[in-house]
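Here the complex is missing a single protein chain, while all its other protein chains stay put.
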Amino acid sequence: MLENYIPIIVLFGIAIVLAIILMSLSRLLGPYRPNKNKLNPYESGMDPVGQAKERYSIGFYLVAMEFIVFDLEVIFLYPWAVGFLDLGLEAFFAMTIFIVILFIGLWYTLKIGTLDFSMKPTLANR
Amino acid sequence: MAEAEVNSYLVLGISLFMLLNSAALTVYAERRIASFIQNRVGPNRVGPFGLFQPLADVVKLLLKEDVTPIHSYRFIHTIAPIIPVVTALMTIAVIPFGEGIYVTDINAGVLYLLAVASLGVYGVTLAGWASNSKYSLLGGLRAAAQMVSYELPLGMALASVVLFVGSLSVVDVAASQEYWWYLFLNPLGAIIFIIAAFAESNRTPFDLVEAEQELVGGFHTEYSSMKFGMFFLAEYMHVVINSMLITTFFFGSYHLPFAGYWLPEMSPLAKAILDVLVFTAKTIFFIFVFIWVRWTIPRFKYNQVMNLGWSKLLPLSILNFFVIAAILFALNAA
Partner (left out) sequence: MATYAFVLLAVLAIATALGIVLNKNTVNSVLLLVLNLLSVAGLYLLLQAQFLAIIQVVIYAGAIMVLFLFVIMLLNVDDEESLFDKFRIRYLLAFLLVVVVFGQILYSLGGVAEMLPEISPEMAQVGTVEAVSEVMYTNYLIPFEMTAILLTAAVVGALLIAQFKIKKDEEDE
């Protein structure tokens, strides 16, 4: 069983070596003549204003948070999907309850509008 | 093990080679098809029909200067392009190209695909963050939020396929479509999967990540030379790989439609050749669809993308999963 994973590890090794070779090739073959203007980050031809370490919308954080929760839900569904015919009615009801509870969470999220990136006022940012 | 099984390292080598080449060919195809759609000529100078254009592009990229902007995190800026290339290459390990023609068959193959896809988020996010450019940062953030959001419908659509198969092995998924493709049994799942696959590979209409009118180049604004080339390569490899995944999960993998009913017995060699040809043909078709859509449909706004993902596709995919489960359960009980 474990030997099935050996090709994956081999592939991982090949992929990393290939990527590093490609990257170092351009470093070796290409010229390297940096100057101050060339190294400036692009800002439409102007001198860059400040650092690009701006604070950004909390919405992105909430997306990541929601993602963890629903990713877990998806992962929990997989083992059930594999054997749901053998697991019987009890497990089916258990899964129904599970899905309903998580749907409440999703409904709440959508209702309150935290994942809404349009600038309209929602319950969350009003 | 079955006799038809081909040495996995042979498959690994050939498929890696084909994947890298197909990415280059896809670039060429994209430019030719785009020029056809826009009524232009397109690249036709290098070699016959301009076929060597990708080669020339690679040489050009290799000879360009590799610039890292000041105040960027040099280490992360350097390793970020490696991540999407590696994750794209890792995917082929579990895809069956024909009966018994696969690199490896693992017990949790479908989840492995999800795992690899979820690791791909780091490449764009870190690239955007490490570049010290506002465009890059916004592009990287958008990319991360978008890829993460569409991973959920993707996962749910795959789960609804798993209901039919009763196994997480991708080889089993492919083999079980001998009679009925899952496109016919699970059409909603197929549509959700295709949309999510487009979003995952950051292609139009979901290419907010590099929306050039507002974000210049998105997360790869500050990348040049082969570092940019790797993002470029990874994008096209993702197109190829997502086409393979759509084929594998919903369009019968290496089976012709309803092949189990009418396809006569064949010698193993003829069957293997037919399988690989069918699989390749379907993959090429979906690569064409990816390109076709890119030059036909305009881009969404960001709030539309998030809205589609969270309030339409995710509930729909969960409902689809649940309804299919209920029907299969009722059929089994009856």
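Brief remarks on what is shown
As written, the chains take the letters A and B, and residue 1 is the first residue of each chain.
In this text, contacts are C-beta pairs under 8 Å (C-beta built on N, C-alpha and C of every residue); 3 or more make two chains touch, one makes a residue touch a chain.
Quantities reported herein were computed from a predicted structural model and do not represent experimental measurements.
Residue in contact with the omitted chain (choice from B:Val148, B:Val173, B:Met230 or B:Ile291): B:Val148. For the chain left out of this panel, the touching residue among B:Leu126, B:Leu154 or B:Met237 is B:Leu126. Annotation for chain B: contacts to the undisplayed chain at residues 73, 75-76, 79, 106-108, 111-112, 114-115, 117-119, 121-122, 125-126, 129-130, 141, 144, 148, 167-168.
Panel shows chain A; residues 1-2, 5, 53-56, 58, 60-62, 64-69, 71-73, 75-76, 78-80, 82-83, 87, 90-91, 94-95, 97-98, 101-102, 104-106, 108-109, 112, 114, 124-125 of it touch the chain omitted from the view.
Everything below uses one rule, namely that only the chains that are shown with their structure count from here on.
Listed in rising order, the residues of chain A touching chain B in the complex are 1, 4-8, 10-12, 14-16, 18-20, 22-23, 25-27, 29-34, 36, 38-44, 48, 51-54, 56, 59-60, 63-64, 66-67, 70-71, 74-75, 77-78, 81-85, 92, 95-96, 99, 103, 106, 109-110, 115-119.
Against chain A, in their complex, chain B makes its touches with residues 8-9, 12, 16, 61-72, 78, 81-82, 85-86, 89-90, 92-93, 103-107, 110-112, 114, 118, 131-138, 141, 144-145, 148-149, 151-152, 155-156, 159-160, 162-163, 166-168, 216, 221-222, 225-227, 229-230, 301-303, 306-307, 310-311, 314-315, 318, 321-322, 325, 328-329, 332.
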